[in-house]
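A protein chain is absent from this complex, but the other protein chains hold their places.
Now for chain A:
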């Protein structure tokens, strides 16, 4: 849908200054749509929500109501972003960032999965949400990493099945504790198996092998049992890292708010503008565009 220049632009912006001008026009459209103020603020809100979901309360079980509300907010943002196409941009930016940064086949597979996810999501009535699953119960290392935002990708491969969020487009994983009202000792289930839209079979497999479903931040995450299915593990490990790469992209973009997105977002929150109209209004000014591009580059 978008010219290749778009992908290059995002990945290049991380390592080198803005490249040749012939790509600028083509990337303008994507950049504009991404960076219209409403989109920025929405992105900030999304990022904030994801961080909230990830922050673990180490000792006490997190508040399920709060987690559900944040997850619904994330889902709502994702739905809107899917509708106006920015979701697609982000996915591709992510895959580009992945490909450029690591260049491994595994990553490409992962991003392909991601892209497939989002395409499937767009076709569905309710798009699969962002990896809304909070790793709220994640171990200390992951907690610290989450707050840093960048280093989690190094942590997750070591405990791939322990990290919940997994792919884009995975449904939120709400942990269920086994042995509910009655008896049973609960198995120390580990989370890390979300269900992907396309991998229903694996979902059932996962759910068979681990009797409990997942929930936001729980002990399962903290004490993961080794996955019985190495293929699944590998899949999730890829996905995990991809997620974190997205997170770095997002946090990178969030460094933008010199414009005070929260202030704007607050005012917008009571007006509920349509995203498309605001993006078209931004299209006109090239100077503003250059300014925005500088910000992407991360001045």
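Basically, a residue touches a chain if its C-beta (ideal position, glycine included) is under 8 Å from a C-beta of that chain, and two chains touch if they have at least 3 such contacts; residues count from 1.
One rule holds in what follows: contacts and distances are computed from a predicted model.
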| item | value |
| --- | --- |
| Absent chain [UniProt protein name; select from "Syntaxin-18", "U4/U6 small nuclear ribonucleoprotein Prp31 isoform X1", "Very-long-chain enoyl-CoA reductase" or "Serine/threonine-protein phosphatase 2A 55 kDa regulatory subunit B"] | "Serine/threonine-protein phosphatase 2A 55 kDa regulatory subunit B" |
| Residue, one of A:40, A:53 or A:77, that touches the chain absent here | A:77 |
| Footprint left on chain A by the chain that the document does not show | 42, 45, 48, 52, 59-61, 63-66, 68-69, 71-73, 75-77, 137, 171-177, 180-181, 185-186, 188, 194-195, 213-215, 218-219, 222-223, 262, 265-272 |
